[in-house]
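Just one protein chain is left out here, and the rest sit where they should.
We call the chains A, B and C, going by the order they appear; numbering starts again at 1 in every chain.
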Amino acid sequence: MKKVYLDHAATTHVKSEVLAAMLPVFGQSFGNASSIHAYGREARKLVEDSRERVAKALGAKAEEIYFTSGGTEADNLALKGVAFANQKKGKHIITSAIEHHAVLHTCQWLEKQGFEVTYLPVDEYGRVRVEDFEKAIRPDTILASIMFANNEVGTIEPIEALAKAAHAHGVIFHTDAVQAVGQVEIDVEKMGIDLLSMSGHKIYGPKGVGVLYVKKGIRFEAQMLGGEHERRHRAGTENVPGIVGLATALELATEQMPQENARLIALRDRLIAGLSKIPYAKLNGHPTQRLPNNVNMSFSFIEGEGMLLSLDLMGIAASSGSACTSGSLDPSHVLLAMGLNHETAHGSLRLSLGSDNTQEDIDYVIDKLPGIVERLRQMSPLYTE
Amino acid sequence: MKKVYLDHAATTHVKSEVLAAMLPVFGQSFGNASSIHAYGREARKLVEDSRERVAKALGAKAEEIYFTSGGTEADNLALKGVAFANQKKGKHIITSAIEHHAVLHTCQWLEKQGFEVTYLPVDEYGRVRVEDFEKAIRPDTILASIMFANNEVGTIEPIEALAKAAHAHGVIFHTDAVQAVGQVEIDVEKMGIDLLSMSGHKIYGPKGVGVLYVKKGIRFEAQMLGGEHERRHRAGTENVPGIVGLATALELATEQMPQENARLIALRDRLIAGLSKIPYAKLNGHPTQRLPNNVNMSFSFIEGEGMLLSLDLMGIAASSGSACTSGSLDPSHVLLAMGLNHETAHGSLRLSLGSDNTQEDIDYVIDKLPGIVERLRQMSPLYTE
Amino acid sequence: MYTEKVMDHFMNPRNVGEIENADGVGEVGNAKCGDIMKIFIKVEDERIVDVKFKTFGCGAAIASSSVATEMIKGKTIDEALAITNKMVIEALGGLPDVKIHCSVLAEEALRSAIEDYRKNHMQKS
Partner (left out) sequence: MYTEKVMDHFMNPRNVGEIENADGVGEVGNAKCGDIMKIFIKVEDERIVDVKFKTFGCGAAIASSSVATEMIKGKTIDEALAITNKMVIEALGGLPDVKIHCSVLAEEALRSAIEDYRKNHMQKS
């Protein structure tokens, strides 16, 4: 059966170049980077070289890069770390309603610890309005966290403008760039980003490793306590192969971005055009300010899981904002925040493209989906021809 | 040059069988275990099969196994998680003075959050006395954390007796078994262990993955917040290759333990006997209740780093409890707690054996070390013939 | 995730559709996930001679409706009322824990259709 993986926003395969860089670090260069002997020094060098490479790709300095176990940990560390280290200045935090749960649930937890959080609304395309952001800033606001690009609908947020507004009021600015890194050019210094989270497994790197960039001078408290790793800001024996893999993946992605983005955008727009021919179809997210790899559409009257199961039987891997496919049973908080009603949110389908997709793949989906939607509509009590 | 790696307590290489199990999970079975399509289901199966295998090796049930990013995170999650979830019952915690920093620094942090911590002393061999432990239990004691085996001196603690004492008073019992797993037979149910931490990279598995076992019914709060992973107790996309690697490594270690322990103990005792011939040498840790792979000796009048550097130049990788080799500049808190004076603690050398060591390696060290010690003593102001 | 039986009923659902002039119609919404299920029954001599369903919901909900309609077709009203969500799950060879509520939806839709029939029936007689 034909296999078409269209869930690159969920995770990506590890590219062969990345795996090749990691392999010798498992069996040969396996030292503990804290050891002073030859094995340890070799591991230390691998870690520090990787740090340099990551820093370079993000426009940061090596000493501003902290390795974590993933995007979730980077978000947790950024928010809790900055909140606790700066709480004497104030206890107000600004974020958006469409953040990833790693940010939202951490914010909710911080509320229980006595912080106040403003969850900014978004427009129908999922964009935070800079005016709203500015209005939300208070004298006791210490931190703002707005994602670089949304993981469900692919909308890119006005990060530079938001960071500028934050700085005008002395507010520290964090962005969850887990989905943006590798698809959007990022220069933390030029863009005024104070903290940035990223993850290895979204950019053809390994799972279980991420990065938190923290601008020099910004104070944040360690969350993982133990040894003296990562300049005492993140304890735990360094995951050297993972770190090497992440750095290699990021470098590759940065290198290939111009051509790959052009290729992805062409495929993306072809897919959107093809699926828009299905009746009662609607594109979710911003038409242009969106990630090159993201297609998110709603098909009224039906529910997402049915689409996923049907697509899966045809070898197509996709995802949905449907409640029925998430552990929580609530339909996508992102789509609801964008003003979609419950039913339309239920019927959303995310197809996220990647390096392995071809035009043939896209055409296969354009060919198969209409029948699937039609069949499910015939079963739906909401649909009347 | 001959290369002899004798720092297996710091980290181990990934065994080829383990790497072989991980390899297909990077490029082919790379799905996100939360996705419902075929790729996701394959990843989910890998994770859940691994959970079963880990559970089996520890005498636990699959639903009692939580995957983390390493031993440090497992310790943090165990202590903070149980402390916060049970603080209504009391705010007193018992631990020992010789725990790993992942436990000690977490306890110190908990003290700042209003918990009270008793740090039990140890005897000259590094053993916690069960009577001390029992005496330390108070009506408001909620949690005790005593390591299974010490990472520096290899002393094995009386875990079963301690767990029994804890349970007699309704105290939850956690053990950091990062060094013990794979070298000591562990059955959490038989031994009455409520929580247990372990790490992949100490048992010939990958870095960046660990396990926290939590007995069913014990309440603990998630520390990493985000998605619904690990039954809502640890957010973050599952590190599937890492998890598969850890499970494979643990299974291998469990299988090979009887023969491998016998082999290691013979090598260990040969090394101890050989090095004991050096004047003013002293074995640290318990003579018999010690890990099969651990040799820790102090050589009076000299400092550890000099030994490590000299050994390193001869291709021998070792470690030391010397202040000069740690980030913190304090000599080993473990050796000091065992009653060693500053200078003797400085002159400690840890040689930790592993699967790749042969008798030839041991004899090489026995041959080389006396000259190194002698040369350093000649430079030492403390040494007078 | 799903058993083969669930997938079979999802892909080849039995009794999809509506019954014009049905003797009973049950429509229930799933408070948990916001899904909707509608069951139509045709009754003759206290026996369900025809049944159809329409469902807006997940694969488990569709499969549950399908199997539930199959189970009650040809049964008397009393026999149909004895059907529980547990029996639906069993007939499907099991459901994931998080999908148990979808089978409850089917049981509820069924009962609601029978209630509706009884209400209409009593009024008529």
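In this section, a contact is a pair of C-beta atoms (placed from the backbone, for glycine too) under 8 Å apart; a residue touches a chain by one contact, two chains touch by 3 or more.
As the structure is a prediction and not an experimental result, all values here were calculated from the model.
Which of B:36, B:163, B:195 or B:302 touches the hidden chain is settled by the complete complex: it is B:302.
Contact between subunit B and the unshown chain involves residues 301-303, 305-306, 309-310, 313, 322-325, 327, 329-331, 342-343, 346, 378-382.
Following the convention adopted for this analysis, only the chains that are shown with their structure count from here on.
As a whole-number value, the distance joining the C-alpha centres of subunit B and subunit C reads 56 Å.
Look at where the CA atoms of subunit A average out and do the same for subunit B: the two points lie 34 Å apart. The distance from the centre of subunit A to the centre of subunit C, each centre being the mean of the chain's C-alpha atoms, comes to 40 Å. For subunit C, the set of residues that touch two or more other chains is empty. Each of residues 305, 309, 325, 327 in subunit A touches at least two other chains.
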